[in-house]
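With one protein chain removed, the remaining protein chains of the complex are shown where they sit.
For subunit A:
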Amino acid sequence: MSREGYQVPTASAGSGAVARGSTGMQDTRSSIMSYLCGDCGGSVHLGKDSTVACPHCAGRVLYKERTKRMVQFEAR
């Protein structure tokens, strides 16, 4: 599943939701996000509890990566 594979949590957790089972594993995977450092330009992987700073240059400004999906525009 891609980085943007966010799924809206279903309210009706009755039938199928438990059967998916692997929710715990999915959580750890999606909690690691990749950012771009504003100072050095390198890519930074951040976990859930890690400090918001670049490990290479200690820069604290991080940018979200551009989506890997195609974006459509009208040429107008």
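Operating definition for what follows: a contact is a pair of C-beta atoms (placed from the backbone, for glycine too) under 8 Å apart; a residue touches a chain by one contact, two chains touch by 3 or more; residues count from 1.
Throughout what follows, contacts and distances are computed from a predicted model.
This complex has a chain not shown, and the name its UniProt record holds, of "AP complex subunit sigma", "Large ribosomal subunit protein mL46", "RuvB-like helicase" or "DNA-directed RNA polymerases I and III subunit RPAC1", is "DNA-directed RNA polymerases I and III subunit RPAC1". Where subunit A meets the omitted chain, the residues involved are 66, 70-76.
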